[in-house]
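Quick one: this structure, given as structure tokens, is what I'll be asking you about.
A protein chain is absent from this complex, but the other protein chains hold their places.
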Amino acid sequence: MIKIIISMLLKNRKNLQKMIIQLRRPPVFVFLIMLFIVVFGPLLAPYDPLEPKPMNTLAAPSWDHWFGTDNYGFDILSRVLYAAQIDFSLALIGVLIGGGIGSLLGASAAYRGGITDFFLLRFVEVVQSFPVLLFALALFAAIGGGSRNLVLAIAIVNIPMYLRIIRSSLLPLRTAEFVDAARCAGLNGFIIVIKHFIPNAKGQIFSLFVLSCAYAIQIIAGLSFIGLGVEPPHPEWGSMINAGAGYIMLGVWWPSIFPGLAIVISVYAINGLSRQQMTDQIRSSV
Amino acid sequence: MKLQNYSGSEDPQQINNFAIFSRLMRYFIKRLGILFIVLIAVSMLTFSVTRIAGTPLYAAIGVYSTKEMIEERKEQMGLNKPLWEQYTNYLTGLADGNLGSSRRTFAPVKDEIGDRLPATAELVIFAVGLSILWAVPLGATAAFKPHGWADRLGSILSQFGVSVPSFWLGLIFIYIFYYILGAFPAPFGRLGGADPPSFVTGLYSIDALINGNLTLFLETLRYIAMPAITLSFTSSPPIFSVTRSAVSKVLGSQFVEAARSYGIPSRVINFRHIAPNAAPPIINIVAMTFGYMIGGAVLVEVVFSWPGIGTYAVQAMDFSDYDPVLGVVLLSATIYVVIYFLVDILQVVLDPRLRE
Partner (left out) sequence: MKKLLEINRVHVEIKSTNKVSVYPLKGVDLQVGLEETVGLVGESGCGKSMILRTILRMLPHGGYQTKGNISLNGDRIDKVGDKYFETIRGRKISMIFQDPVSALSPLMRVGEQISDIYRYNVHATKVEAWDLALNLLEALGIVNPKKVAYRYPHQMSGGMAQRINIAMALVCEPQLLLADEPTTGLDVTTQMQVLELLRDQLTRLRASLLFVSHDLRVVKKICTKVGVMYEGKIVEFGKSNEVFSSPSHPYTQRLLECATL
């Protein structure tokens, strides 16, 4: 077993070396550490996030509880770590669904043109004219709250973004020769769109993906803060901030500050990665 | 005179001003048409939500009711009519300004929103004003000196502005400036319960000034400061970026170099050449930010207990009171779309090249 892994590594030595060089850059490094924490969070957590300690509520940060405890006695550090998984996975799923649909629609709009294009663009305009949070509010009014609908909201919010960007980057390709060639070979539109069009937008899709994940985390936190979204007592950064909000005026800062810090660091790290990627692209194209 | 025969010397394409005007009119009408289509679509979306939410019927009657009562009520509320008819009724209702009523207070949503809209408007005006005050000059300076202090400062502020959740930032400000420093008052709304100035515009700060009450004016500023700063910080990054790139683009263009070579003083170049050419995208982003913020200020409003339409919608949600929520959503979307339309028209007005 180990032999197989080692031989795989040796084969890909060049790629590995490239990847290790990447590691030296701060944004990538920070991002990987964050990813590690997200994936292994629950293993690192010292306490059970759902085990209340009624004797020890609102305890300030100490060696026992690095981030202190909240009003139920839950250990905040553990909750922050568990919440990382929840926030990231919800964001990821929502973005994947919305991004997938949006990219397909955008590629179709670019390929078909005409009326399809016109109506898809109007659709985008309509959806994007609602401020995101209020849109989610209306959606929850219709079909209720909870994590599942949260993912749906994220997906719907992402569709117009991906549609627009993919469409604009693929529009010039509509008149490209290889499209005509494919059509002559008898391929129908659907296959052309998937196999030939979309791969050309790979770069755009990836950079948008990174940014929209960061945005999705913000949205999830915001909605949970208002009380829609992940229901307490499930740990979620936004709802943790909400729970601690009332106490801030009394000087109890730790229940709200630490989850927020987690959000800032996560989003900053993700955005940093995309910034790094962009400067790379610029440097390599010069 | 031989010169007259040169190509480029005769009067070129008769600049047909009438043709330009009619083309502009057609563009205006086309955009207006699209505006209506979008508004109709928006109303359809909110309408379908009202039907899916299922509130009207059970909210009106309650749980203990017989089948006959339900049928009767259904008839009364017009729920038996075909969907198409229900929608047109909804639309005519909207045209009248009828946005439904709150299930909790039984007051018309229109009135309740009307009461709260000035609060949101004042907050957004201050926030956008602050954003313009710091993001535009910083962006312009950053464009003049790439990699200089303005560029680096602005970039860092932008990155944080985007990464920080607005509600969390608000809480931090409360902690630092209220709890620790006591510089700003507790976040209990626009004046913390004191009497507002006599109504003129609904914007407390302006009203206080109009009434000549300087102390009250300063008080309103103290209360609006933290929410406005919070909202400004998280919504200004695009304004900084757009300003920087717009000014940068103009700075690199040939006509700026040419103007400099003719000996025109820099001050004149800045105001007559750079500013008008860099302005359109900046105006664009500022207007869009404004339009978006009317609905987008929800989180900040909630944190500071600001009595605007955002908190109204959130409170209504907590009581499963759906009409107010949809009313707010519909209003925000409409405001945004209308501003988008106006900005579009403005672009054509500002730039003669677009008229061709």
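To keep things simple, chains are lettered A and B as they appear, and every chain counts its residues starting from 1.
The working rule: a contact is a pair of C-beta atoms (placed from the backbone, for glycine too) under 8 Å apart; a residue touches a chain by one contact, two chains touch by 3 or more.
Since this is a predicted model, take the numbers as computed values, not measurements.
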{"item": "Chains shown that the absent chain touches, full complex", "value": "B"}
{"item": "Hidden-chain contact residue, picked from the options B:30, B:152 or B:272", "value": "B:272"}
{"item": "Footprint left on chain B by the chain that the document does not show", "value": "1, 3-4, 6-13, 15, 146-147, 253-255, 257-265, 268, 272-273, 276-277, 350-353, 356"}
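In the analysis below, only the chains that are shown with their structure count from here on.
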{"item": "Centroid distance [mean C-alpha coordinates] between chain B and chain A, Å", "value": "26"}
{"item": "In the complex, chain A residues that touch chain B", "value": "122-123, 125-126, 129-135, 137-143, 214, 218, 221-222, 225-228, 238, 241, 245, 248-251, 253, 256-257, 259-260, 263-264, 267-268, 271-272, 275"}
{"item": "Chain A-touching residues of chain B, taken from the complex the two chains share", "value": "34, 37-38, 41-42, 45-46, 48-49, 52-53, 159-160, 162-168, 171-172, 174-175, 178-179, 186-187, 292-296, 298-299, 302-303, 313-314, 317-318, 322, 325-326, 328-329, 332-333, 336-337, 340"}
